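As you look at this complex, bear in mind that one protein chain is not there, while each of the others sits in place.
Note that the chains take the letters A and B in the order they are written out, and that residue 1 is the start of every chain.
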Amino acid sequence: MGNSELWKNCIGPISKLIEEAAFTFTPEGVGMKAMDPSRVALVNFELSADGFDSYDIEGKRILGMNLEEMSKFFSRAKKSDELIFSFQEGENRLVLTFKGTSIRKFTLPLIEIEEKELPEPELEFTASAKVLAGMIKDGLKDASLVTDKVRFELLDEYFLMTTESDTGSAEMKLPVGSEGLQELKVDEAARAMYNIGYLDDIINVASSNDIIEVHLGTDLPLQLDFSLAGGKGRLRFLLAPRIEAE
Amino acid sequence: MGNSELWKNCIGPISKLIEEAAFTFTPEGVGMKAMDPSRVALVNFELSADGFDSYDIEGKRILGMNLEEMSKFFSRAKKSDELIFSFQEGENRLVLTFKGTSIRKFTLPLIEIEEKELPEPELEFTASAKVLAGMIKDGLKDASLVTDKVRFELLDEYFLMTTESDTGSAEMKLPVGSEGLQELKVDEAARAMYNIGYLDDIINVASSNDIIEVHLGTDLPLQLDFSLAGGKGRLRFLLAPRIEAE
Partner (left out) sequence: MGNSELWKNCIGPISKLIEEAAFTFTPEGVGMKAMDPSRVALVNFELSADGFDSYDIEGKRILGMNLEEMSKFFSRAKKSDELIFSFQEGENRLVLTFKGTSIRKFTLPLIEIEEKELPEPELEFTASAKVLAGMIKDGLKDASLVTDKVRFELLDEYFLMTTESDTGSAEMKLPVGSEGLQELKVDEAARAMYNIGYLDDIINVASSNDIIEVHLGTDLPLQLDFSLAGGKGRLRFLLAPRIEAE
């Protein structure tokens, strides 16, 4: 009932940050919300029922999964494979079927996920942009040559990623009108610093030509929104800022 | 007098299993038969004289070779290189010449190979199949995510590779009629379990689109036959089964 590439491309990067997560299947679709162990990053994944070729769930079912194990199996999907999720009442496992030239089946044991209160921060972002993922990937790799953190900045005319250290500095600038910056809305200029490591993991959800929505407020968490399945799903990523030592 | 790709693709994988082997050159062609050090796997390589562009051997000559060294040199062959084997009476070395834009020559010292009695098992296989190598590669990679052994099974309607452990299960199924399964003959359904490690090494002899002949009998060794040089040669691989703990 699904799209093997979408799951492969999402669960792989998420599994680098988050070990275990609960997926909630309802007739409307599937959702997953989880934080990394250090509670610096929050991932919110949603895919509506019409993001699947066929979808047949009655009631609500919560499946606790080890994301690393799940990701290993998804990594074996081929582009042309049809992906089928299935689980039976009473059975303590998920069955993944990849239909291509051969029919391949994987089963994964379900796990108990302790319900944790996840923060639902109400964030007053003052600026947002739609940016080609490739530009952000460049900015992250550039910055990682200099240090382990990067500053995001949204100004009236620019999207900026900058960093500096004793060994030099790096700056990636997208001016309004660049094909890398498809939209820029700035009520108030915003800037904040973030860990590169978390961003490096999650950015791989997107291909270089995908558009990422960036939401920013000075010293607020960073919100990145990735559209999935042509708008039928969304991955939201929230990352706590680092305090800048000035 | 030879085909550099064929030797590169065969000796590389074989050298992962077997350190030293004796090649027997006769006017009819060349053969090599050897077991791995733990005597779990047997490799039998044959290439007839007409599998070479030209071939000129008088009498019988046995050349003991270190396969790892030999493989390092073959790995340097380019697709378009013409490969020439040569050895002189009285000289204790093999000369490999690769003719392309440049002329490259390697010499390898011959080694003494102790003659070992190799088992010539008479195996009563009850089922066989012709399978696309890519399907078996998939089945091995899938299974290796779960554990270190894989079950081969030939049934009336299917070729199956399966495995299971505490962390889940994997199954690769080719039904009759699939383009991945070109022939299936089952006198009696057969199944047996094998180590993935040995199979991973030897399967690289084949490209994904090559056809492999699989011969199976319940709890018997597995026999895989790879056709070489358009049928002018053959690599046979025999692998002892693992006892299944039930």
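Simple rule for what comes next: a contact is a pair of C-beta atoms (placed from the backbone, for glycine too) under 8 Å apart; a residue touches a chain by one contact, two chains touch by 3 or more.
Just so you know, these numbers come straight off a predicted model, no measurement behind them.
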{"item": "Chain not shown: contacting residue from A:126, A:147, A:178 or A:195", "value": "A:178"}
{"item": "Listed residues B:16, B:33, B:104 or B:130, member touching the removed chain", "value": "B:104"}
{"item": "Chain not shown: contacting residue from A:21, A:42 or A:170", "value": "A:170"}
{"item": "On chain A, residues whose C-beta touches the chain left out of the figure", "value": "132, 134-135, 138-139, 141-142, 145-146, 164, 166-175, 178-180"}
{"item": "Missing-partner contacts on chain B, residue numbers", "value": "69, 72-73, 76, 93, 101-109"}
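In this text, only the chains that are shown with their structure count from here on.
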{"item": "Between chain A and chain B, centroid-to-centroid distance (C-alpha), Å", "value": "43"}
